[in-house]
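Removed: one protein chain of the complex. Kept in place: all other protein chains.
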Amino acid sequence: MNEKRIYMDHAATTPAHPEVIGAMAPYFSDIFGNPSSIHSFGQEARSAVEEAREKVASLINAKKEEIVFTSGGTESDNFAIKGVAFANSKKGNHIITTPIEHHAITEPCEFMKTLGFDITYLPVDGYGMVDPEDVKRALTDKTILVSVMHANNEIGTIQPIDEIGRITREAGVYFHTDAVQTAGAIPVDVNKMNVDLLSISAHKLYGPKGIGCLYIKKGTKMVPFMHGGGQEKNRRGSTENVPGIVGFGKAAEIAVKELDARQAHLLPLRDKLIKGLSEKIDHSLLNGHPTKRLPNNISMCFEFVEGESMLLNLDMEGIASSTGSACSSATLEPSHVLLSIGRPHAIAHGSIRFSLGRMTTEKDVDTVLDVFPKIVDKLRKMSPLYKR
Amino acid sequence: MNEKRIYMDHAATTPAHPEVIGAMAPYFSDIFGNPSSIHSFGQEARSAVEEAREKVASLINAKKEEIVFTSGGTESDNFAIKGVAFANSKKGNHIITTPIEHHAITEPCEFMKTLGFDITYLPVDGYGMVDPEDVKRALTDKTILVSVMHANNEIGTIQPIDEIGRITREAGVYFHTDAVQTAGAIPVDVNKMNVDLLSISAHKLYGPKGIGCLYIKKGTKMVPFMHGGGQEKNRRGSTENVPGIVGFGKAAEIAVKELDARQAHLLPLRDKLIKGLSEKIDHSLLNGHPTKRLPNNISMCFEFVEGESMLLNLDMEGIASSTGSACSSATLEPSHVLLSIGRPHAIAHGSIRFSLGRMTTEKDVDTVLDVFPKIVDKLRKMSPLYKR
Amino acid sequence: MPAYSEKVMDHFKNPRNVGEIPDADGIGHIGNPVCGDIMELYIKVKDNVLTDVKFKTFGCGAAIATSSMITELVKGKTLDEALKISNRAVVEALDGLPPAKLHCSVLAEDALKGAIDDYLKKSTGKGLPGFKPHEEHPPK
Partner (left out) sequence: MPAYSEKVMDHFKNPRNVGEIPDADGIGHIGNPVCGDIMELYIKVKDNVLTDVKFKTFGCGAAIATSSMITELVKGKTLDEALKISNRAVVEALDGLPPAKLHCSVLAEDALKGAIDDYLKKSTGKGLPGFKPHEEHPPK
């Protein structure tokens, strides 16, 4: 069944790499010990965890001891925000972030607001780009943390993290970046980026679901998010998810090897799809920056049609995509990202995101270029807006 | 290599059941979609998650909607404590618990203390048993939560949860129990137990590591612990760990089927081991209640010898066990549980826990009965304390 | 996230009665682009009977399916019969809708009532008594 289908939703999740699955296999019931156990079952598991930690550290040019494994991107983001906020509340109660972060950042920020923290949402331009100068202007003597995502999951825009990091470092303020969409996709180097904290989620880079990590630069003042046993050097309680960690390690190792090839493979496909759709469909708009953009992200708005109905039609043709329209959400609000970059509601509802991956072929792109304009056409014929 | 080894540390973690591994297998790269995705890849994953939720609910006689998947017991415990505390801080700031809880409860409680909450630690008797009357006495009009574990992970004592639940329900105070050691081992029924919240960790019942759940009785006022996307009906953000959830579901299903057989299998083995060790080794003490006790738990103290050295000697003989001695911990304090039941430091350092499992045979027990007394003997000969 | 019934998907894939009626006797126009759903319902009425019904919809899968379903349910019915068809009946006819999508059925009911209201206003000078579209989709 999979064979006929075209998966273009790699920003949502990726299939685990076959080598990842192979690497994990022994750790469910053969080498199944608890890494905290002193006996041999435990020590075998411990070695596997530490080897994986090394590999994940390599992916982002960090030191092994700076990697704390978590259950995924959301936990890493929660940990970063709440861990810094609770540990540094004596120093200040001000956090700076952007309006286009993933909910895993904005929701913890809004929660901390209920506990007396102040949150500044920086402006972004029409591409969703943050101006480092705005970060500088927003800093106060109460600022304890700046969190700006490396690349946006919906519109693909890549932020000037290095520059922002220079500013925060100079100001002596902690800087977190959500690299969930970039690790394994484009170069990520914690030193070049001047970050103190960085989130990764394994399932976005052909690793398993339910595992991720937070990079914590040595010396960063944090309280644990998951309080419990002394695991992860007292930074994160809970029995380590050994198979998950091993799978993550393998995925990181593969990503290091394949990084250049991945970009070289995806960039022309991305640009062909963007160009093709723009040419074939009138009243279409590219969301996000044309070049400072994830190599696999095609996010566009098509006027007069609604996202979910495009998505369902694509799904009927065996093509998996995503939409920033949120007719199904309780608020009926479309994506906060699309609204933040200035798309009017009506247009924001008409968005589609194709996110390509390792296995995407030019033929897949051609199929979408063939099928999708017909879908938009069909829906526009049905739309009371198009006639006007 | 596994064949010769005897694993008696099931309270630390269990090997995943072969059927669990089989059930998970398709969900890494075949049915790999993100359950939040609308397209067919997503919907297939969604169905699998909901089917597993049903199975986990069945294990504890809960409703499907009352199960929130987490990354394990520690997250469930953190979620219970912090989720109730933050959501009900207007009502009160008092939490009642016991001194013998897992660190996944006591550490979050201590953290909430730093935010202005009051924690009462109930007394326990020499078996580690809580007196429900003490719960009643400890309740104040500021009390918002009582958390008492179902059975203790170190000494195996099973608490009178039903009775405590009747008291908390009458008082209109939320009641949480940590059932990490009991789910799949003895009957767990959220209704009979009168609990509002209950934690489970899959890897303790032959499921995979890195997945668990919190039962949240309908209507319980909670704030999310992992703030993020709207997953788990807005109660827990993060892309669902689909293979983990499916594995957990399968483990729960097997546990329901096998529950009686498991107890019938383990009880005589447990009692044989306790009896044998008590008879063969002088100056030995059983920790925990003799009958209100987990069917797989043998926890004993052997005077004049230290736990880790017993454990390492056992490991050298291919027998995996655990100790409550914490010579390796930063504080050099032995187990808080053993101290709480009145064991003096010197004796608390000499503890060993054997925890049996599905695959434990009578021959394994006999091997331990043969090997272990010699180990104690050897160590006592080396001990400057024994001569006195 | 929606998991639609087969009926919904059938009406979404093959919507019935799509289009406009150039000489419609009544037009219901409901929703707005801000909230992501707009329905236009066109009716022809003869001897108090809905002889033809057509729709155009901008919206999600449920919005299209409920529009399609309501046209099918009311076509050939008298005005009184048609007015008895509630949003609930539309949902049932579709074998249910995800909770987050129930508002679409309200929209469909309102679009129909809007069209009848328009017809009554044009033909009798007085609209449908008590008709007031739900505030489910307030413009922003």
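Which chain is which? They are A, B and C, in the order written, and residues in each are numbered from 1.
Throughout what follows, a contact is a pair of C-beta atoms (placed from the backbone, for glycine too) under 8 Å apart; a residue touches a chain by one contact, two chains touch by 3 or more.
Treat the numbers as computed from the prediction; the structure is a model and nothing was measured.
For the chain excluded from display, the touched partners among the shown chains of the whole complex are A, B. Within the set A:M8, A:A23 or A:I38, the residue that contacts the chain not displayed is A:I38. Of the candidate positions B:C213, B:V305, B:L356 or B:V376, contact with the hidden chain is made by B:V305. Interface residues of chain B with the unshown chain, by the touch rule above, are 304-309, 312, 316, 325-330, 332, 334, 344-346, 349, 381-385.
By the touch criterion stated above, the residues of chain A touching the omitted chain are 35-38, 42-43, 46.
Definition applied: only the chains that are shown with their structure count from here on.
Taking each chain's centre as the mean of its CA atoms, C is the chain most distant from chain A. A summary of chain positions shows that the Cα centroid lying nearest the centre of all protein Cα atoms is that of chain A. The centroid of the Cα atoms in chain A and the matching centroid in chain B are 33 Å apart. Averaged C-alpha coordinates put the centre of chain A at 40 Å from the centre of chain C. For chain C, residues touching at least two other chains, in rising order: 1-2. Shared contact sites, meaning residues of chain B that touch two or more other chains, fall at 36-38, 42.
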